[in-house]
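The block underneath contains the structure these notes are about, expressed in structure tokens.
A single protein chain has been removed from this complex, and every other one stays in its place.
This part shows subunit A:
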Amino acid sequence: MAITEVKQTSPSQAAASSAGQQFQIEAKTLDLFYGDFQALHGINLDISQKQITALIGPSGCGKSTFLRTLNRMNDLVKGVSIKGEVRIGGENIYDKNVNVVELRKKVGMVFQKPNPFPMSIFDNIAYGPRAHGIKKKSQLTEIVERSLRQAALWEEVKDRLHSSALGLSGGQQQRLCIARVLAVEPEIVLMDEPTSALDPLATLKVEELVNELKQSYTIVIVTHNMQQAARISDITSFFLNGKIVETDVTSKIFTNPTHKQTEDYITGKFG
């Protein structure tokens, strides 16, 4: 597997990567400030296609902040400034002429708390495609079914597509939100603690789903749950105080981390 090559990127490795393989997402010396407060310090992270990358680290270390730089959701926060670059498919998404709306079609996001729209299940899924100009009912029906199937929710909701999405359970709502993202056919799916509001059974379902999705999508997932990161991810990146301590193959991070701080964190000594 190629993933063994994805260690924390030192400059020489970055050079190697640009020479050899191209990563789908490349963050390069990324700094992010909320006003005067620096939340991210020189983040370097390369993410390969169709893999699950887990971001772990104690609360407030900047995982969500980093995740939200990948689809420019931080643009919505006032006073945010960014230095460095994030390349997706080779293009710096912070370039002036980048179309943020197009970027977000390509880079979908699932949030910590399920956020179904107050409308029917069908309309939730069809919302994105409709906004992107698909009007034909037959086409929308097809997209809705496909997305719900991909999100392993179809069997549970196929008989009530036109009732409100707010009537679903928390776990179902989260899978609905995943389906809603898939309906837009992104290449990358970002997930910010997608299971933290769910019970163990619903969590398991979402985890299985994420594992399935890896076949077709690149997934970056933030999680507080060590077992979850260990179970589902290929690569794990450990954040601390706005910096990346190390990035490595998940099995290595959890059995034989290079840095003492990583070991302390995953063994529960802090965080």
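Keep this in mind: a residue touches a chain if its C-beta (ideal position, glycine included) is under 8 Å from a C-beta of that chain, and two chains touch if they have at least 3 such contacts; residues count from 1.
Going forward, contacts and distances are computed from a predicted model.
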UniProt names the one chain left off this complex as which of "Phosphate transport system permease protein PstA", "Short-chain dehydrogenase", "ABC transporter ATP-binding protein" or "Sarcosine oxidase subunit alpha"? "Phosphate transport system permease protein PstA"
Considering the whole complex, which of A:Gln51, A:Asn71 or A:Gln150 touches the chain not shown? A:Asn71
Would you mind spotting which of A:Lys28, A:Lys50, A:Lys105 or A:Arg149 touches the chain that isn't drawn? A:Lys105
Which of A:His132, A:Lys158 or A:Lys269 touches the chain that is not shown? A:His132
For subunit A, enumerate the residues touching the unshown chain of the complex. 71, 73, 76, 78, 101-106, 108-109, 111, 113, 115, 117-119, 127-128, 130-132, 166, 177, 180-181, 184
